[in-house]
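To start, the structure itself, in structure tokens.
Complex shown without one protein chain; remaining protein chains in place.
Here the chain labels run A and B in written order, and each chain numbers its own residues starting at 1.
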Amino acid sequence: MTIVTLTTDFGLSDPFVGIVKGVLLARAPGATIVDVTHGIPPQDVLAGALVLRQAVPFFPAGTIHVAVVDPGVGTSRRPLCVETSRGLLVGPDNGLLSLAAPRGDLRRVVHVTAERFFLSPRSTTFHGRDVFAPVAAALASGTSAAELGTEVADMERLGLPSPTVEARRIRGQVIYVDHFGNLVTNIDGETLARLEGTPSAIVVGGMRIPGIAASYAAVPTGSPLSVLNSWGLLEVAVRDSSALKHLGAGVGESVVVES
Amino acid sequence: MTIVTLTTDFGLSDPFVGIVKGVLLARAPGATIVDVTHGIPPQDVLAGALVLRQAVPFFPAGTIHVAVVDPGVGTSRRPLCVETSRGLLVGPDNGLLSLAAPRGDLRRVVHVTAERFFLSPRSTTFHGRDVFAPVAAALASGTSAAELGTEVADMERLGLPSPTVEARRIRGQVIYVDHFGNLVTNIDGETLARLEGTPSAIVVGGMRIPGIAASYAAVPTGSPLSVLNSWGLLEVAVRDSSALKHLGAGVGESVVVES
Partner (left out) sequence: MTIVTLTTDFGLSDPFVGIVKGVLLARAPGATIVDVTHGIPPQDVLAGALVLRQAVPFFPAGTIHVAVVDPGVGTSRRPLCVETSRGLLVGPDNGLLSLAAPRGDLRRVVHVTAERFFLSPRSTTFHGRDVFAPVAAALASGTSAAELGTEVADMERLGLPSPTVEARRIRGQVIYVDHFGNLVTNIDGETLARLEGTPSAIVVGGMRIPGIAASYAAVPTGSPLSVLNSWGLLEVAVRDSSALKHLGAGVGESVVVES
């Protein structure tokens, strides 16, 4: 059983995702297809890259991860197949695959050029259907990454903003907002450990939150809090509600941790 | 083939659901995973419990139903595995499982304590990934409910408001609003049968609807109607439109049936 995951900005209201699955199942009948999400904001390559980075480690080794957030579809941007120590990534060369494939995990980056694996004719607007799904189906059916094209040195890489650490202050920012309105920052547990003393306040959107809570339920309903979340990142939440709504602070907003 | 269903408030825009499936498939490779819904309103345990109650009877006996609407994640609220005459329910002990597991159907309620089945390390914010998915995978792989922890007498139970019946009047309320804007009440067919005479009017949101229709299409487009719906409950709808929008009546709104 080969697992093929899908991470896209296609949404769920059109037949796009269903069509991709039709192509996959027509060419790789035994594949198990799993949606990571199709709710990446349209054309938001960074959000897609973060989501893919979070999801990949929880799938079995050898899983094929297809990701399509592809504002350059139909141009010369390259289709890629990336082999890492964890599995195979298939998608456009625009940074989308890069956070899930740090250089240390790379085994092979292939510029996919073997058109015999593509659908024909090939549109200029839907390579999820015409290129990435059939390439994933080929991989699921036993084709090796090397057979798909030409090995290249590396891919487009996205830079995530890094937090800065002073003695008693960490300056970071919100990098992702989830469905609950929780604000995920770029400050991870290791960075927090470099602070002198215990975190005593998280400052975000004009609000001072006292320290880091053990869980969402550590404060009263409607109160803001911060936690070290399931991605290992500092997150700002409002209990039983939305920090996005309460704090009006989205991606890019400054977050300062003080001890 | 073991079926594992998922009912959560995770939404579909983040990788949360995909990650849960990755954990399930990594640990129970043959499982068939079915989404009941991930659209439970955030933290709305009652809505989740109602949805689970409606869905469970339509799955084969032995299906494993995972439900996660879990505002108390990371606190001491217990993880449960509940065995009923229909299948296995896995989720937090906050009432979420209770409507699908009436006391008469209970075989066993297990407080899940065997941490060897959990992911390690375990976050305080995502027990869907770290506790409930791996426990469901263990069940799907042949672990018995009894092996998961300590049997307990019962679980947290939610109370649904009951309708009151007078001779020629039933007083109930809206307990659920669906995607179409249909208003589902707590008045079932048996309760309606206790009314003296035939229902002649349903009063809701300041509107009098004449009697109970045979189908949505029994009235002109844009007109309100009531039907006995697919859950066996009295429902208020507006043909080809939304009763939620037209009547401005949501969960908790009074609904009176008169004969």
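Basically, a residue touches a chain if its C-beta (ideal position, glycine included) is under 8 Å from a C-beta of that chain, and two chains touch if they have at least 3 such contacts.
This structure is a prediction, so every number in the text was calculated from the model and none was measured.
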Sole contact to the chain not displayed, among B:Ala28, B:Ala55 or B:Val236: B:Ala55
Touch with the omitted chain, as defined above, among A:Gly22, A:Gly62 or A:Gly222: A:Gly22
Interface residues of chain A (partner: the chain not displayed): 10-19, 21-23, 25-26, 29-30, 33, 42-43, 71-75, 123-126, 129-130
Hidden partner chain, residues of chain B it touches: 1, 3, 5, 7, 12, 32, 34-40, 51-52, 54-55, 58-60, 63, 178-180, 214-218, 227-230, 235, 239-240, 242
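What we mean here is this: only the chains that are shown with their structure count from here on.
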Inter-copy rotation, chain A to chain B, in degrees (Cα atoms; steps of 5): 120
Centre distance in Å when chain A and chain B are each reduced to the mean of their C-alpha atoms: 31
